[in-house]
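Only one protein chain is missing from this complex, and each of the others stays in its spot.
For chain A:
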Amino acid sequence: MLILHRKSVKKGFDFTLMVAGESGLGKSTLVNSLFLTDLHKDRKLLNAEERISQTVEITKHTVDIEEKGVKLKLTIVDTPGFGDAVNNSECWRPVTDYINQQFEQYFRDESGLNRKNIQDNRVHCCLYFIPPFGHGLRPVDIEFMKILQDKVNVVPLIAKADCLTPSEIKKFKERLREEIDKCGIKIYQFPDCDSDEDEDFKQQDRELKESTPFAVIGSNTVVEARGQRVRGRLYPWGIVEVENPAHCDFVKLRTMLIRTHMHDLKDITNDCHYENYRALCIQTMASKMNADKRVESPIPILPLSTPDVETENLIKKKDEELRRMQQMLQKMQQQMHEQDL
């Protein structure tokens, strides 16, 4: 076990985080606060005229973070332009295209010959920013989350939470949870903790689960509060401290994202979302082959129900065989074609 850790630590980890939501909700500021970086120093804010012709873009920033000997290659995927137009129909399409592209890339790499240094660029988590100004989920929020729930771990956040009073936040969170349930949106669920964990940990876990969606505030500036220098926002009526749990859920989000659930997010991306994509891919490939050649594929494709480890391995083995058979069939077909000529 120790050897495994050391090797992983040497290699470093990679994590891809996507942020989505309309402009002006503090996405960049929050990312900077989470990872104590300044990824968007040279960013130029577009004005409304310039934005008229802009469609939704996908931008990537990669930063290497090292702490206590552990290396993290962090990729932030931003979606400028999302939800900013007058007509936002299908504004999610560039986002889903990007996610699928990363899956496809990984699929190809995985099926390739040299699998030692596969780069995992799949999106492990998508933070979706909900404006605090509404009364609940808006049509664009519902549509986006429903379309992305099967492709990526969706973590909804309440943005710019410093404009809400504590009771408003409570009501808003309840409202959001209700609506997410009602619309059947599958957001990322924290796994239940093991029964042998101590009470403190269980309590912390409960609190974490009960305060979703997290109401967050970000800040790029340091202010003086209660004799300390902290990240915060200075208002005439008081100082908001980003890392004060009584002010917002920033600390909870950071704990969840980085300190406790980063690995689980990667696992679920690999075991659930990626497998969904893969199964779909193989099915379409096989059905295309059937349609072309009227030759039954020798190994039937098993439907992907909730797999246990053994069936998983079996499926994997069979898939490998299938792929090899398909390649052989293709070669045979080519030969037959040449013979016909």
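By definition in this document, contacts are C-beta pairs under 8 Å (C-beta built on N, C-alpha and C of every residue); 3 or more make two chains touch, one makes a residue touch a chain; residues count from 1.
Operating definition for what follows: contacts and distances are computed from a predicted model.
Only one chain is not pictured, and the protein name UniProt records for it, out of "Histidine-containing phosphotransfer protein", "V-type proton ATPase subunit", "glutathione transferase" or "Neuronal-specific septin-3", is "Neuronal-specific septin-3". Interface note: of A:V240, A:L265 or A:L322, the residue touching the hidden chain in the full complex is A:V240.
When the full complex is taken into account, the listed residue touching the unshown chain is A:N88, out of A:N88, A:Q204 or A:Q333. Note that of A:R122, A:K160 or A:K173, the residue touching the chain absent from this view is A:K160. Within the complete assembly, residues 22-25, 45-49, 51-52, 84-89, 91, 131-135, 138-140, 143, 160, 162-166, 233-241, 246-247 of chain A touch the chain that is not shown.
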